[in-house]
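All remarks here apply to the structure that follows.
Shown here: the complex without one of its protein chains, the others still in place.
Residue numbering begins at 1 within each chain, and the chains themselves are lettered A and B in the order written.
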Amino acid sequence: MPRRISIGFATIFVVCIIWYAFTTGLGIIPSGRFPSPAETWSALTHVSGRGYGGGDLAMHVYNSLRLVVMGFLFAVVTGVPLGLLMGWSRRAEAFINPIFLIIRPIPPLAWIPLAILWLGLGDAAKIMVIWFSAFVPSVINTYAGVRNIDRPVLEAAYMLGMPKLRFITEVLVPGASPMIFTGLRLSLQASWTTLVAAELVGAFYGLGRVLNVAQQDLYPGMILVGMIAVAILGWGTTRVLGMAEAWALRWNTAALAAKG
Amino acid sequence: MQKQISFGQSLTLGLLGLLGFIGLWHGLALSGLISSVFLPSPLEVYDRFSTLTERRFAGATLPGHLAASFERFAYGFILAALIGIPLGLLMGWYQILDEIVSPLFDALRFVAPIAWVPFAALWFGTGIGGPIMIIFAGAFPPCVINAYRGAKFVDPRLIEAANMLGTPSHRVIREILLPSSVPSIISGLRVSAGLGWQSLVGAELIVASAGVGYMMVQGQANVSTTTVMAGMVAIGLVGLTLDSALRLAERMIQNRRGLEH
Partner (left out) sequence: MGVIEFQNVDKVFGPRETGFRALQDINLEIRDKEFVAIVGPSGCGKTTCLRMVAGFENATDGIVSVDGTPIKRPGPDRAVVFQQFALFPWKSVYDNIDLGLRNLNVGRSEREARIAAILDLMNLTQYAKHFPHQLSGGMQQRVAIARAYVLDPDVLLMDEPFGALDAQTRVVMQEELVRLARKNPRTVLFITHAVEEAVYLADRVAIMTRAPGRIKEVLDVASIRNAENWDSQEKIEDVMDLESFVHLRTHIWRSLREEKAAQHS
């Protein structure tokens, strides 16, 4: 809707004006609290150029992105098959469920101190925590996806009779795929949150580290730059996932109807 | 073919799985393959848990820390609900408000609540304001989104029926729009509580001087794995209780309306 988009731009424009006015123009917000547009810009050039917190922006972005992608993929590659198994086999579900019920209520971020104790401040601990937090949504949603497959469709598949592998790849996975992707979205979201948190607690590089050092240095402009960078990367990776989803789910009426 | 299994079988398998897990944990810990600094046995964790309920660590007993955590959570959560739900409802009912607020919302959506921690630290130090702000950041979106959905996706036929009956607008809002949004709102509160509780933990790991998260960080700094694990158990238990309570509320409301989900 064009009106919606133009109002959207208008709002953001107004917000920027207010931002400028409150900080630079009218000085209502002292510069120690929230950075002005100018301060933010200078922080951006600072971190892109001279570098900050141990490296330049590109390096921090690369490292954070690298860890998120690795943790996310690791979680998906382990979580989706487990979800498929639990969704498909009542036995497997009964066996694994209690363990799951214990692990689930523990907030992913709560694994950070343990991860640091076990693996230190390096990459391994980060990936472990990301794995823990991204793993759960993948399993749960894949499981729900399998359970949600229409009974008649499953029966039609049995009637046609096929080898197990074909059943999994051509019936189970495609059938569960809408919900699998929902799980992937949640996993990605969880991955970013956990990574930033883990890097805030302790890291050698990455956007979380930038945020951490900026906070200790009382450098609001840099904090804002860090936050914006995280938001943009989060948005970007979600877009990529969305494109994969759109391609994989071309056949899905419900999704098409919702978007239209 | 996919077999249904009986309740008895499922119970047995469940117990087997549980015992297997704990047994494996215990076995690994006791075998000495992994030093007990890294992997304390379940008993040691339990032990530490009960010790902490009486003895202070990092400033307070475990219940003391939990109380501090929960207090912050409560403030942040209630604030998020009080602001978020009305906002969401209004956005759902008045298109113009939706168009103005949504872009801001969408832009901020990708900022994980935890990313607000540096600003929280900057503005509030280690005071109570910091964690409350983070919890708010986490709990706010689901409140708004679910209230919005509840308001927006009212069955249009209900509204048509109300109009046909000549209902004045304030009554339409109070007696039709509001009640029909309630299930979605409650659902949102559940998600919101979960996210809020999680954000709390994250906040306390970084900017607190009390609370369970803080206790865990101190435990980690002192290389007391049992403390860290005891903290995790405590957090998990509280989170579970919270979720179960809200789930119960959700179900009670659904039953009263004869809704099956």
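Quick notes
Basically, contacts are C-beta pairs under 8 Å (C-beta built on N, C-alpha and C of every residue); 3 or more make two chains touch, one makes a residue touch a chain.
None of the values given here were measured: they were computed from a predicted structure.
Among A:15, A:38, A:58 or A:153, the one in contact with the hidden chain is A:153.
In the complete assembly, the contact with the undisplayed chain comes from A:252, out of A:11, A:78 or A:252. The chain not displayed touches chain A at residues 150, 152-153, 155-163, 166, 170-171, 174-175, 177, 250-253, 256.
Definition applied: only the chains that are shown with their structure count from here on.
Each chain gets a centre from the mean of its Cα atoms; for chain A and chain B, those two points are 18 Å apart. Here chain B touches chain A in the complex through residues 1-5, 9-11, 13-18, 21, 38, 99-104, 107-108, 110-119, 121-123, 197-198, 201-202, 205-206, 213, 216-217, 219-220, 223, 225, 228-229, 231-233, 235-237, 239-240, 243, going by the rule given at the top. Chain contact summary for the complex, chain A toward chain B: residues 3-4, 7-9, 11-12, 15, 32-34, 88-91, 93-99, 102, 105-114, 116-118, 154, 158, 189, 192-193, 196-197, 200-201, 211-212, 214-215, 218, 220, 223, 226-227, 230-232, 234-235, 238.
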